[in-house]
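The other protein chains are all here in position, but one chain of the complex has been omitted.
Presenting chain A:
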């Protein structure tokens, strides 16, 4: 699992070095970088896929070494997956995930959001979409109170117990308080 002791040692021809924000170097197989549109473009721009080109380490100023390790774990798992296809208009959200993915993303929210930022920065569409769907799946079917627990949010809205209509008046909520009851069904059966 650890990326510092890669099982297959990359040779200089088929890898690049990336440097995390805290100065740690990672050897990355070129095959893995295909999943990151940011890295893939960089490699193609600098022609790093050619053996006769000298490769400088690539600084990733937005990504810590812990995040980089987590991302490499993702890239290695999806090494042989087909290229991610963009959703078309008939796309329907799926909340079904591989067990591996569920375990991989069983992390605290703050780490999840950092990972989402990193996936966005490196442009890894499969990881990005998966995190969004995992987060949405944790929200779906929950009442406001349950969502507060999931997202660890302390409310600033005092809801009437029965109607869920905010008691504390303010401009944004006074005119459209919702009936909590009708709009917060129980979670879907698993």
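By our rule, a contact is a pair of C-beta atoms (placed from the backbone, for glycine too) under 8 Å apart; a residue touches a chain by one contact, two chains touch by 3 or more; residues count from 1.
Everything that follows uses one rule, which is that contacts and distances are computed from a predicted model.
You can't see one chain of this complex, but its UniProt record names it "F-box domain-containing protein", from the set "DNA-directed RNA polymerase RpoA/D/Rpb3-type domain-containing protein", "F-box domain-containing protein", "TB22A protein" or "Elongator complex protein 5". Only one of A:45, A:96 or A:152 touches the absent chain when the whole complex is considered: A:152.
For chain A, the residues touching the absent chain in the complete assembly are 91-93, 109-110, 113, 116-117, 120, 128, 132-133, 135-136, 139-144, 147-148, 151-157, 159, 162-164, 166, 170, 172-173, 176-189.
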